[in-house]
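For this depiction, one protein chain was excluded, whereas all remaining protein chains were kept in their positions.
Showing chain A:
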Amino acid sequence: MDHLAHVSNLRSSQSQTQISHLALDIGGSLIKLVYFCRYDDSCRDDGDELRSQNDSLCSKSDNNQPVLEGRLHFAKFETSKINDCLDFLRSMKLCLGVNSGSHDGTAPPSDKIFIKATGGGAYKFADLFKEKLGVSLDKEDEMECLVTGANFLLKAVHQEAFTYLDGQKEFVQIDPNDLYPYLLVNIGSGVSMIKVDGDGKFERVSGTSLGGGTFWGLGRLLTKCKNFDELLELSHQGNNRIVDMLVGDIYGGTDYAKIGLSSTTIASSFGKAISDSKELEDYQPEDVSRSLLRMISNNIGQISYLNALRFGLKRIFFAGFFIRGHAYTMDTISVAVNFWSKGEAKAMFLRHEGFLGALGAFMSYEKQCLDGLMVHKMQQKFPISASSAGDNIYCSLSSNSDENGSIECTVYGT
């Protein structure tokens, strides 16, 4: 899919919208944006209506009147196409610090506009942002952002977490009072495993270099796929048995029951590719992709489970752009956790899985602006089908808010 087309699409449809707050997560392969758009007046009624239902949540605020109401939007770009991202931002008529500054009553000069950003690219591309957009990137610690984002989502957003097994998606109600400790597995280019004990209390306990970047990097070399999504798409149609050596291949079709391995268990990923008779061209890209996906998902699931076990954690949440609501990925991770834990542990996923870091960066804006950010739980407009979310990677912004994955929310001033 041509993502430039999307962007231009967006320009036309969204150019009227004012972005008031923006945060970035610039990862190795993707840039994630979270930005807040104020409602125009036409939307305002909805918000009013729902605000009343959530009054209890606003009790901390001195002023019960929302200062800002609008939607949180989520968008993604490939890091390699950072210019598209910059173009997009320019086209969106960023008000940013100007807006937030207006609430302080001190409008900063434009050369001191800060955007909260996280991810390695926040360092790497700081100069570029300065040059192209005249904004400075205010770097936020990646891990802190991840955790803040996840904590926010798990506590504030209804039906954020779900399990996915055998194609069945099941939302899990998380009691915000019984959330901690949990294991957060963020699958970006690489994988970070973070034990979260509370707000701002967390530790990166493990990780693995076999992550999304490995899937996409190896996948690009092995298939001629042009993008990550295409590779993921391919895996749907593949059969990993062509490439993987299964237990049955070794034991002549029988299970190795003695140690509890069924004949379809993968004994060695890509183990059949050692055959002399076939070259890379002789394998279907679909099969290769499938094998790759299973290898990486399985491995992440296993290492995550072992770490959860190590710290006695009940819940493992998987997030990060690698998952992308992709059913098969979630399925293999779930199967791995299920397999290694002998059914005792369940993998859980977050609907906003790709945006934890960006959300966390967003949350790190000065307290007076966003402390009171509230979410209208009833109003989240999210795609229900995971696959449609998977289709919608490059830029989740579109005129149709139901497919945006945007969240309606209200910001209360202090």
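By our rule, contacts are C-beta pairs under 8 Å (C-beta built on N, C-alpha and C of every residue); 3 or more make two chains touch, one makes a residue touch a chain; residues count from 1.
FYI, contacts and distances are computed from a predicted model.
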Complex member absent from the view - protein name from UniProt, among "Putative sorting nexin-7", "Integrator complex subunit 11", "Cullin family profile domain-containing protein" or "Pantothenate kinase 2": "Pantothenate kinase 2"
Residue of A:I174, A:L234, A:A273 or A:A345 in touch with the missing chain, whole complex considered: A:A273
Option from A:G213, A:G238, A:G325 or A:G360 whose C-beta touches the chain left out: A:G213
Per the touch definition above, residue among A:I303, A:I323, A:A345 or A:L359 touching the missing chain: A:I303
Selected residue (touches chain absent from view) among A:L72, A:A117, A:M295 or A:V337: A:M295
Contact set of chain A toward the excluded chain (per top definition): 27-29, 80, 119-121, 123-124, 141-143, 188-190, 204, 206, 208-214, 216-218, 220-222, 228, 243-245, 250-252, 258-260, 265-274, 279-280, 283, 288, 295, 298-299, 302-303, 306-307, 309-310, 340
